[in-house]
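One protein chain omitted, others in place.
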Amino acid sequence: MPSSLTEFLRNFLLLPPEGSTFSVSADRLHFVVILTTFAGSFGVFLTAAIFIIRYRQRDPDQTTVHVPPSRLLEAAYIVLPLTLFVIWFFIGFRQYVYTETPPPGAMDVYVTAKQWMWKFTYPGGPNSINTLRLPVGRPVRLLLTSRDVIHSLFVPELRLKQDVLPGRYTQTWFTLRMPGRWRILCTEYCGLLHSEMRGELVALDPAEYEAWLANQRQDLNAQRDASASGPEQQAHPAPSLAEQGERIAVAQGCLACHSVDGSRHIGPTWLGLYMSRVPLEAGAFAIADEAYLTESIMEPDKKIVAHFQPLMPSYRGRIGAAEVAAIVEYIKSLRTDEVVPGSGQEPPHAPLTP
Amino acid sequence: MTESDQHSGRHVGPLTLLVVWLVLVGDAAANFGLFHVKLGSLQLPVALGLATLNFVLLLWFFMHLAEVRGTRRFALPVGVLYLLLLLALTLLDVTTRFPPARPNGLASSQPEAGASPAGSETNRTEPGPSRAP
Amino acid sequence: MPPLPKAAIQEQFGTPARQKEAATLAMWVFLGTELLIFSGLFVAYGEYRYTFPVAFQMAGSYAEHGLGLVLTILLLTSSFLATLSVLAARQGKRLATVGLIGLTVALGTLFMVLHLAEWWHHAREGALPGRYYHFDKLTLPGASLFFTLFYLTTGLHMLHVTIGLALLSWSALQALLGRITAEYTTPVEVTVLYWHFVDVIWTFIFPLYYLLARP
Partner (left out) sequence: MRPSPLDEEARARPNVELARWPDVHYLNHETSVRSWLFTHDHKRIGVMYLATVGVFFILGGIYALLIRIQLLSPESRFVSPLAYNRLFTLHGVTMVWLFMIPAIPSGLGNFLYPLMIGAKDVAMPRLNLLSLWIFWAGALLTVIGMLWGGADTGWTFYTPYSTTTSTAIVPVLLGVFVIGLSTIATGLNFVVTVHTMRTPGLGWMRLPLFLWAIYGTALIQLLATPVLGLTVLLVSIEHFAGIGIFDPALGGDPILFQHLFWFYSHPAVYIMVLPAMGVISEVVCAFSRKNVAGYRLIVISTVGIAGVGFFTWGHHMFTSGQSIPASGAFGILSMFVGIFTAIKVFTWTYTMYRGAISLRAPMIYLFGFLFLLVFGGMTGIALATTSLDLHWQDTYFVVAHFHYIMVGSVMLAFLAGLHYWWPKLFGKTYFERPATSAAAVVGFGFIATFTPQFYLGNMGMPRRYAFYPPEFQWLNVASTGGATILAIGILIATVNLLVSLRYGAIAGDNPWGSGGFEWMGTTSPPAPHNFTAPPQFPAQPHDYSVAPRRTLPRASPP
């Protein structure tokens, strides 16, 4: 479709600007479907109107003959719409699969929703409330979870929404195509201030984004310096999520059983654990992704690594989702070269550390 | 009208019923016995298979489905069909979800699922041997 | 044909055969509906057993397996007697009908008693649903869901057993009062159909909740 036509249709249908690459393709299908809808409903309506005028009643006792439609006509009005519908379905479903399947290497942002605010956590720090800053032109994956009821993250400009569920994660991804400031709306009814649960997506040029990120980390740093009491505490580089994870792991006593240098201890080592193939009892294997790591923290007895004893206590209720995410990021950061799967390939979900 | 001839079909006599009752009890006992044999992943299908046998016998002889005609014959089977379709489509969703999107969040993915977090393979095995005792 | 009991034919029906057909059809259709009342619980069972396979099998291993078999046989036998009562009613044997239904009711009541005892046993151990769960032998997540579903499913089933017992007692009373004749057996046939349905549901509850072994 020529761009002037799509621009006209977009304005005619009052659609917001096309902020993501997905929204461009979705809009093309949108135009076709909606124009067909208009054509179909006005077509039926006008045909009926013509029949009223042409075949209006001339006598209250007028008789008519039964005119069954021909087989061909009947077949036509089954097959034609069905063909259209099925074609739309396949195009739409392809787009759906595309937008539900994040590419490897997408930048991860954790989204936590609660009544009635959004919290965005960048793996390399910082956190932000209700404002999501993202770079243009880079695939971004959102990993969403809720702390209370179901919410739904919706940005009209991205033509995307994803429900946010408590106690579990959902995901969505997109690539922004232009800078802008767009509303984030909650679209799953979540109680009293549902309509006030709004955030803002700020799409930035990559350079601007990097500058902002660096600035944020410096601020965080400065804050921590200000609050630091011990003289021996030095100015670390930014306190990334992984570093927070390390502190939590120490505080929770994880490192009493798990080593970070590859040595065998009471529990399996964390070095190179992430995305490795972990042997379980009875010859099964698990891939140590985020899901497995979190499960092992929350329900350690569910999958015991071969040749280890089920001794670890469950941390369910003892640490929250944010802390688990931090520990997982910490484990992710403990990598050795040989355990990265898919040699020569960027490891998926690489933490955002400069 | 065929539906009116209630007893046009075979009559089920008391002797048949007695035999059926013995088979039913035997079947339940067999199910109970097989439970003590470690069947592993076959346990559920076998148990449900035997239960279905009992279900069919109950329906056909005790509930006189053999005797009735017309719509009455289809009413309960239609219910069964819709139950199975509800079950099948819901389980289609549950078994193919993005693993962290199951209850308990990241905590309950299956071992093979980790290959790709977005992976949605359907061929995940049921209770694997890989779990803790 | 001897005259039918008073109020046996309602005026909207032309013939007694029609009326009997309508009554049994209504019961069959109603049973299809009843089955779907249970469907939600079976679907929940399917999902949670898939999600928490170990917890479910561990929890199932604490079920009263032997009692499960006893309960199953009780219901099967009561169903058998109930069918015989229909045959007796069709032959106009009043006392046999009443006696067989009476036996059915007795077995059903025994089922209820044993089943409630089992509930009591689980409850004393702390295997209660949801947030009341404090069964210390099994702390796996998902185990409480097994017991939630166990209580819900068997509870709904028990509700049906209770209704079935009430209906059976009512039809026994009808037979005792001579309102059931060889030509007019509809109340007995319909209530016995309902009673079989109770058994049909139990046929699946038994393997799903009582026959789970430790993995």
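The chains carry the letters A, B and C, assigned in the order they are written, with residues numbered from 1 in each.
Note that in this section contacts are C-beta pairs under 8 Å (C-beta built on N, C-alpha and C of every residue); 3 or more make two chains touch, one makes a residue touch a chain.
None of these values were measured; they are calculated from a predicted model.
J.: The chain left out touches which of the shown chains?
T.: Output: missing chain touches A, B, C.
J.: Kindly state which of the options A:T112, A:Q162 or A:Q216 is in contact with the chain not pictured.
T.: A:Q162
J.: Thinking of the whole complex, not just what is shown, which of B:W21, B:F35, B:F61 or B:F98 touches the missing chain?
T.: B:F98
J.: Taking the full complex into account, find the residue in A:M107, A:V140 or A:C186 that is in contact with the omitted chain.
T.: Candidates A:M107, A:V140 or A:C186; residue touching the omitted chain: A:C186.
J.: Across the whole complex, list the residues on chain B that are touched by the chain not included here.
T.: 3, 70-71, 78-79, 82, 85-86, 89-90, 92-98, 101-105, 120, 122
J.: Against the chain that's been left off, what residues of chain A make contact? List them.
T.: Residues in contact with the chain left out: 13-16, 22-23, 26, 29-30, 33-34, 36-38, 40-41, 44-45, 47-49, 51-52, 55-69, 73-74, 77-78, 81-82, 85-86, 88-89, 91-97, 99-101, 148-150, 152, 154, 156-157, 159-163, 165-168, 170, 183, 185-196, 198.
J.: Spell out, residue by residue, where the missing chain touches chain C.
T.: Missing-chain contacts on chain C: residues 10-13, 18, 21-22, 25-26, 29-30, 32-34, 36-41, 43-44, 47-48, 51-52, 129-133, 141-142, 144-145, 148-149, 151-152, 156.
The criterion applied here is as follows: only the chains that are shown with their structure count from here on.
J.: What pair of chains has the most C-beta pairs in contact?
T.: Top-ranked chain pair by contacting C-beta pairs: B-C.
J.: Taking each chain's centre as the average of its Cα atoms, which chain lies closest to the overall Cα centroid?
T.: The most central chain here turns out to be B.
J.: Could you tell me which chain lies farthest from chain B when each chain's centre is the average position of its Cα atoms?
T.: The chain farthest from chain B, judged by C-alpha centres, is A.
J.: Determine the centre-to-centre distance between chain B and chain C, using the mean Cα coordinates as centres, and give it in whole Å.
T.: 17
J.: So what's the Cα centroid distance for chain A and chain C, whole Å?
T.: The computed centroid separation for chain A versus chain C comes out at 47 Å.
J.: Could you give the separation in Å between the centres of chain A and chain B, each centre being the mean of its C-alpha atoms?
T.: 37
J.: Which positions in chain A are in touch with at least two other chains?
T.: Counting only residues that touch two or more other chains, chain A contributes 298-299, 301-302.
J.: If I count partner chains per residue in chain B, which residues reach a count of at least 2?
T.: 102-104, 107-108, 128-129, 131-133
J.: Where on chain B does chain A make contact in their complex?
T.: 98-109, 111-118, 128-133
J.: Report the residues of chain A in contact with chain B in the complex, numbered from low to high.
T.: Chain A residues touching chain B: 100-102, 104, 143, 145, 165, 167-171, 275, 280-295, 298-299, 301-304, 310, 321, 324, 348-349.
J.: Spell out the residues on chain C that touch chain A in their complex, using ranges where they run on.
T.: 54, 139-141
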